[in-house]
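Structure first, commentary second.
Showing chain A:
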Amino acid sequence: MEAVYAFCVGALTTCGFFLVLRGRTFTVVMGLTLLSYAVNLFLFASGRLTLDGAAVLGQSTVYSDPLPQALVLTAIVIGFAMTAFVVILAMRSRADQGNDHVDGTVPPPPPRATGSYRRNS
Partner candidate 1 sequence: MKAQPRFRLFPMPAHSILLFIIWLLLNNTLAPGHLVLAAFLAITIPLLTSGLQTPQPSFRKPLLTTRYALMVVWDIIVANFEVALLVLGPSKKLAPAFIAVPLDIRHEFPITILASTVSLTPGTVSAEVSEDKQWLYVHVLHLTDKEALIALIKQRYEKPLMEIFEC
Partner candidate 2 sequence: MQHLPILPILIPMLAGVLMLLPPIGNSINRHRFFSVSVMIGLVIASALLLLTSHQQGTQMYVLGGWQPPFGIVLVADRLSTMMVLLTSVLSLGALLYACAGDDNDGMYFHPLFMFLVMGVNGAFLTGDIFNLFVFFEVLLIASYALLIHGGGKQKTKANVHYVILNLVGSSIFLFALGILYGTIGSLNIADMAVKVRLLDEPGQALVKAGGLLLLVVFGLKAAMLPLHFWLPRTYAAASAPVAALFAIMTKVGIYSILRVHTVIFGEDAGALASIAVPWLWPLALLTLVIGAIGVLASPSLRLTVANLVIVSVGTLLVAIAMHRESATSAALYYMIHTTLVTGALFLLADLVSKQRGKAEDRYVIARKMKRGKIIGIAFFIAALIVVGMPPLSGFVGKVLILQSAQGLDEIAWVWPIVLLAGLASLIAISRAGTTIFWRYTEDSNIDIPIAPLRVIAIVLLLSASPLLVIFGGPVTDYTNMAATQLHDTTQSVDALIPGGSE
C-alpha cells in the first residue's frame, strides 16, 4: 500500500509541476492545485498510513498520528487562501494586460510545428 501511495504522490507532484511550468495563468493555477494535493498527501504521509485509526479517542484501538493531520488542515486552508488569491490575480492580470500569459505578453508561436496550431477562441 505504501508503494501505491508514494507512487500517487509522485505522480501528482509530476503533474502539478508540469502544469506550473506552462505559460498561462489558469493552467498554472490548476498545476498549483494539483501540487497542493501532492503536498497535502505528502505531509499527511509524514505520520505514516494507518487503517481504522482515526485520532478520535475511544473510537479506535490504534491511533493514527494526529499531528500531521492538523498540519495538513492548516496547509489546506492556507492553500485555499493562496489559490483564491492567485485565481483572482489571474483575472486581474487578464484585465490589465489583455491576455492571460504569465508574463503579460503572448510570445510568438514557436517556429516549425505551426501547422498544428489551431485557434480555439
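Picked so that all candidates are chains of the complex that A comes from, given by their letters.
Please note the rule applied: a residue touches a chain if its C-beta (ideal position, glycine included) is under 8 Å from a C-beta of that chain, and two chains touch if they have at least 3 such contacts; residues count from 1.
Treat the numbers as computed from the prediction; the structure is a model and nothing was measured.
One candidate from 1 or 2 touches chain A in this complex, that being 2.
Across the complex, candidate 2 is touched by residues 16, 20, 25, 28, 32, 35-36, 38-40, 42-43, 45-48, 67-68, 71, 74-75, 78, 81-82, 85-86, 89-90, 92-93, 96-97, 102-104 of chain A.
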